[in-house]
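The complex is shown incomplete by one protein chain, all other protein chains being positioned as in the whole.
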Amino acid sequence: MSQALRSAKERALQIVEQASKIRIQDARDNLGARTSGRQVRKANNQMGHTQGALERAAKPPLGWIWGDFFRPWQRMFPGEKHFNADINVRREYIPLSLIELTRLIDLGWIDPSKPIDISTLCRTQKFQINPNIRQYGFDLTEEGADSFPYAIDIEVQYATQSAIAAVEKAGGRIRTSYYDVNALEAAIDPKKWFEKGNVVPQRKAPPKTLIGYYMDAKNRGYLADESDIENNRINLANIRGYKLPDHEMVTEPLKTVDQVFHGIPAGSVISLADKKLYSPTNEIHREYYSKQVADKQYS
Amino acid sequence: MFKIGLQTAQTSLTRTPAVLSSSARGIANIPAHEYHIRFDQQSGRKRPAQDVLDRFKRLNNGMWIHAHAGKNKLRYMKDDKWQKTSLYYETCTKEQCQMLDKLVTPFWLRPKHYPNDPYQAYNVRHGIDSPRVDDKGRFVRERRKVLLDDSTSSRYFNDC
């Protein structure tokens, strides 16, 4: 009560009296006593337009940079023929390494005692081949070549020399063979092909640009002479320094040049419902399906 | 990043802009046809930017390469060092790769395997600490191996 009645002056005097000593620091302003105006923080400053307006505004197309008003960034560089020019001619293959093949056999996805071809490999559902985007089958690569144990009979579309050596060292047989688009489609999913009621197609030989690869015994091409291949097999063993097994481990006959499936000649019709195979009786059809032709040149 | 006007103009004069996504508003010269994504008349699918396909190559590890800018210009009056280094291919930065990925179609983003590919050695890149997989658990830079676990895969393959 008595405090409230006292004037500000009195109170000030009292404070001064009680203070031990007055220093010059005690005479300064309180914090925020004098201000010259409100300062807006940088983040909150929206001078004229806001961040949101900028974010919602129309943007230039991809590659157009401020400063270059005549062409987008990607047009700055010279064209290069080696990059993508031959994309419509290039053939893509699905890589299949020997270690993956070993693993597939180990885990029972593939039976090594039977011949292995595209149909066998695709039946495992581990690979997708799309003939429409120029995927032409499998490329057998050499990863795991040092320890490949199975004597298999395999047919791939491309193989490196190391992979060939690894398969033959184990006593197996390897052939590289060409599938044209129709044959490939049939081989990838035979059930689908038969259920469509299609005739088993004739496997066409490779076009002129590719026939060299499959006629070369060094690549174990399916168009090469068997005697040449045998010589090359012994030769490769001598070069690489391994011993071929004494007796033939794979003795089953090979597919003929125009056959897609083992044991089914070209031009047959398969009825899965009746479990029957029909062959053409008409002479024209017989001739049509027995005539060995090469695929068209730009395929 | 989105600031425009005098300041940006000044910086662009003094140095080449590195950020591709920076705003280019105010450019009156972008031709109208550049503002649209083109679609195929027959199939109705998006067409890849032909400029990109002509000039760039995507390696299987997701990296894009391109030739030296100005490689074919006035070669005779440039020095020996340039004659040599201009023949090298250059890699793109991460942002540039992302932009180029958007400019092409899924066909080009797919890893492809060609026998006897001269670019085979460059399809793998080692010593990268960014994640090996994307948000859906698919490998970003390497091929998915069939029935192989990581340790076996790393024993036989040298691609991560």
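So that you can tell them apart, the chains are marked A and B in the order they are listed, and the count of residues begins at 1 in each.
Quick note on the criterion: a residue touches a chain if its C-beta (ideal position, glycine included) is under 8 Å from a C-beta of that chain, and two chains touch if they have at least 3 such contacts.
Keep in mind that, in the parts below, contacts and distances are computed from a predicted model.
> Quick one: find the hidden chain's UniProt protein name among "CMP/dCMP-type deaminase domain-containing protein", "Large ribosomal subunit protein mL64", "RNA polymerase II transcription factor B subunit 3" or "DNA replication complex GINS protein PSF2".
"Large ribosomal subunit protein mL64"
> The chain left out here touches which displayed chains?
Contacts of the omitted chain with visible chains: A.
> Where the complex has a chain not shown, which of A:D26, A:E55 or A:E195 is the residue touching it?
Considering all chains, including the one not shown, the answer is A:E195.
> Determine which one of A:D86, A:E226, A:D246 or A:D274 touches the chain that has been left out.
A:D274
> Touch as defined at the start, partner being the missing chain; which of A:I94, A:V167, A:A205 or A:I229 qualifies?
Considering the complete complex, A:A205 is the one touching the chain left out.
> Mind pulling the chain A residues that touch the left-out chain?
Residue positions of chain A that touch the missing chain: 194-199, 204-205, 207-208, 211-212, 215, 223, 257, 269, 271-274, 276, 278, 280, 282, 284-285, 288, 291-296.
Basically, only the chains that are shown with their structure count from here on.
> State, to the nearest whole Å, the distance from the C-alpha centre of chain A to the C-alpha centre of chain B.
18
> Inside the complex, what are the residues of chain A that reach chain B?
My answer: residues 51, 54-55, 57-67, 69-70, 72-80, 82-84, 90-95, 97, 99-100, 103-104, 107, 109, 126-127, 133, 139, 143-144, 158, 160.
> Over in the complex, which chain B residues touch chain A? Could you list them?
The contact residues of chain B facing chain A are 2, 4, 8-9, 12-13, 16-17, 20, 22-27, 29-30, 34-35, 49, 51-57, 66-72, 96, 99-100, 102-103, 107, 112-115, 118, 143, 145-148, 152, 156-157.
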